[in-house]
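Take a look at the following structure, please.
The complex appears here without one of its protein chains, the remainder shown in place.
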Amino acid sequence: MTEAEAIERAQKGDGDAFEALYSLHKRRVYSLCLRMTGNPTDAEDLAQEAFLQLFRKISTFRGESAFSTWLHRMTVNVVLMQLRKKSLPVVSLDESPDGDEEAPKRDLGADDLNLSGAMDRVELNRAVENLPPGYRSVFVLHDVEGFEHNEIANMVGCSIGNSKSQLHKARMKLREVLKQHRAGKAEKKQA
Amino acid sequence: MLNCEQFEDLLPEVIDGGAWSAEQRAHAQNCKSCTSLVNDLRNIAQESKYLAESDEPSPRVWQELRKSLVAEGLIRKPAKHGRLMDFFFAPRWRPILVPVGAVAALAIVFLAYQSDRAPVNAPGTSAKVGVAAGDQSNVALLDDEDVQLLNQLSMDSPAVRASYEDSLKNVNLYIRDAKEVARKNPGNDVAQDALMQAYKEKTMVYEMAANRSAH
Partner (left out) sequence: MSCTQRAAQCMALTAVMATTLVSAQTRQQKTFACGPKPMVSIINEYGPIVVHAGAGNQVVLTYVVHSDKVEVDTDQNGDRITVESHVLTPTGEDAKRVDYELLVPAGASVILHSNSGPISAENLRGEISMRGDTANMDLRNINDGHIHLETLSGTINLQEVHDVHVEANTVGGDILMKNVSGPLVNVSSNQGKIYYDGDFGGSGSYKLTSHSGDIEANIPATVSMDVTAKSDKGQVDDDFPLQPKTHSTFTPEKGHSFMGIAGRAASSVWLHTFSGRIRLKQRK
């Protein structure tokens, strides 16, 4: 069945339709929760909660926006609420370049290993999971999920400048990790 | 003239589409290291988009979600299977169900593929798996052989059953969609090829289940 058919049938209480909608969107929702929390068990609980909240309100969906957009925003809200409840850092409040988390510094004298060409996505995935929580949230919301800085600032309660700064730190940290990984692989090849 | 450190400090404001100053542009043109930095950061941003759907939750999530939906009365349709199925899935039948099921599945795949190649309006050619043309809305995600297979796998563990159930539903969706395209494009090689691929996936799932039971 198409998504539109599944929504209509789910509004009438069809279990298969709920399941079809879940199957269509589970990876997106779960991946977002996992990237934001860094913990698979928490991510699964949050994914379940996001879907449950959505399905409770499905009778009110009239198709004004894409269903996936609706679900996406709901998932972000669920995750952010949970992070706040646990008093986990969503975004570092310190706007200075040298914030609480260690800001990766570029070694200006060293040759840069060009990261253009195919990036190892498994490595990138791992590197994102290992980002400090404050950097990770903004990075996930902006680069992975596609939110703009003004939207992120509204959602997480920080300034646009802070959002941009945290994103930059996250990308620099990822660059450092990916370069180290690539250098390690190059050494192994030569050996 | 900017140095590299100053250039980097200003990057967050411009890298994602902001307006570059003449000084920033001049530094980027003359500094290989900073150009490489900008390219790397943009590359990371670009590649990260593809992480959006890279992970899959365990079957437990749907199981718990379904329980909540039933408990809250959001799922209202009755269950599909009754006591007759319980009789056939009694323990005495289990040792023979999987090998019989695997052979039956392969036979069904072959017959279904043959009937899909035949013209849509030829008598007696509706596939055993799936539904008659024009009745897509009532197709269940699992057919009887699938349920039989899953009940056999339940002897392993609920997690194994859930994993196979998930896979069977996905391949059945694929078969359903491929059949729809093939029906709309009779005789089209591309459509037939996709349908064959969908059936091959289902065969793979059955073979893996049979292989599991054999060990």
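Note that the chains take the letters A and B in the order they are written out, and that residue 1 is the start of every chain.
In the analysis below, contacts are C-beta pairs under 8 Å (C-beta built on N, C-alpha and C of every residue); 3 or more make two chains touch, one makes a residue touch a chain.
Note that the structure is a prediction, hence the values are computed from the model and not measured.
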Contacts of chain A with the absent chain, listed as residue ranges: 24, 27, 116-118, 120-122
Interface residues of chain B (partner: the chain not displayed): 50, 53-54, 56, 160, 163-164, 166-167, 170-171, 173-174, 177-178, 181, 190, 193-194, 197-198, 200-201, 204-205, 207-208, 211-212, 215
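Here is the rule we use: only the chains that are shown with their structure count from here on.
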Whole-Å gap between the CA centroids of chain A and chain B: 22
Complex contacts: residues of chain B adjacent to chain A: 4-5, 8-9, 11-13, 15, 32-33, 36-37, 39-41, 43-45, 47-58, 60-62, 64-66, 68-70, 72-77, 136-137, 139-141, 166, 169-170, 173
Footprint of chain B on chain A - complex, ascending: 1, 5, 9, 12-16, 18-20, 22-23, 26-28, 30-32, 34-35, 43-44, 47-48, 51-52, 55-56, 58, 97, 106, 108, 112, 114-116, 119, 121, 124-125, 128, 139, 143-146, 164-165, 167-168, 171-172, 174-175, 178
